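Got a structure for you, written out below as structure tokens; questions coming shortly.
One protein chain is absent from this view; the other protein chains keep their places.
On to subunit A.
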Amino acid sequence: MSAKLLMKQVTKTYGDGDSTLSVLSNLNLQVNEGEFVAVLGPSGSGKSTFLSAAGALLTPTSGEIFIDGESLTNKDKGELTKLRLEKIGFMFQSAQLLPYLKVEEQLLYVARLAKLDTREAKQRAAYLLKRLEIWERRDRYPEQLSGGEKQRVAIARAWMNKPAILFADEPTASLDFNRGREVVRMIADEVKSEGKAAVMVTHDERMLEWCDRVLYLEEGHLIEKKSLVTVH
């Protein structure tokens, strides 16, 4: 059992002098292999900051972050970019697919960035798209897909380079309840089948059915509240 994500005493402070605002204060979190963690909180609670820091997009004011055992401290921009490419899969709000790439190319693009062998990349893309039941639409542009389909492509894209951990930023925000649940279930399935980890940030409490742990971001800390999970 290894920790895919480890955050130790992470603090992020904005502003200076008298008017400082600590969005994250001494935050600790460990996400292990095969774990799917949900982070909840109202808007403005610092969910985006949390995700940015964990996803190597934002350097915290203090504290240490490890991804797949690798410390983010003292890494320059280029090294962080490389780490994001190889170790982290991202899912963004509203999928954020590139409008000019066909479904299959969305996946092949990230494979190219990681310098994966073309044949291998095609096989992996086919495998993921088939698993996520979107293989028939591989030659479509994102504009021709429904919201749920787009998010499924986004899931496939996030897993394409076999990252250690997936970060999902409100993946269900633009979907209706049923489609949203379906997308979350698929993320959970991939976590289990690939033996990876995932952290999902959301404000929707109805989407937690498949999550192993649910944490609340309050005043810069993560608090576990198992009792609040609604059982469907």
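Keep in mind that, in the parts below, a residue touches a chain if its C-beta (ideal position, glycine included) is under 8 Å from a C-beta of that chain, and two chains touch if they have at least 3 such contacts; residues count from 1.
The definition used in the following text is that contacts and distances are computed from a predicted model.
Engineer: Given the options "Putative hemin transport system permease protein HrtB", "SusC/RagA family TonB-linked outer membrane protein", "Glutamate synthase [NADPH] small chain" or "Glycerol 3-phosphate dehydrogenase (Quinone) subunit C", say which is the protein name UniProt records for the missing chain.
Structural biologist: "Putative hemin transport system permease protein HrtB"
Engineer: Of A:Val23, A:Leu51, A:Ala164 or A:Leu222, which residue touches the hidden chain?
Structural biologist: Considering the complete complex, A:Leu51 is the one touching the chain left out.
Engineer: If the missing chain were put back, which residues of subunit A would it touch?
Structural biologist: Against the missing chain, subunit A presents residues 47-48, 51-52, 55, 57-58, 78, 81-86, 88, 90, 92-94, 96, 98-101, 105, 109-110, 112-114, 141, 157, 169, 173-174.
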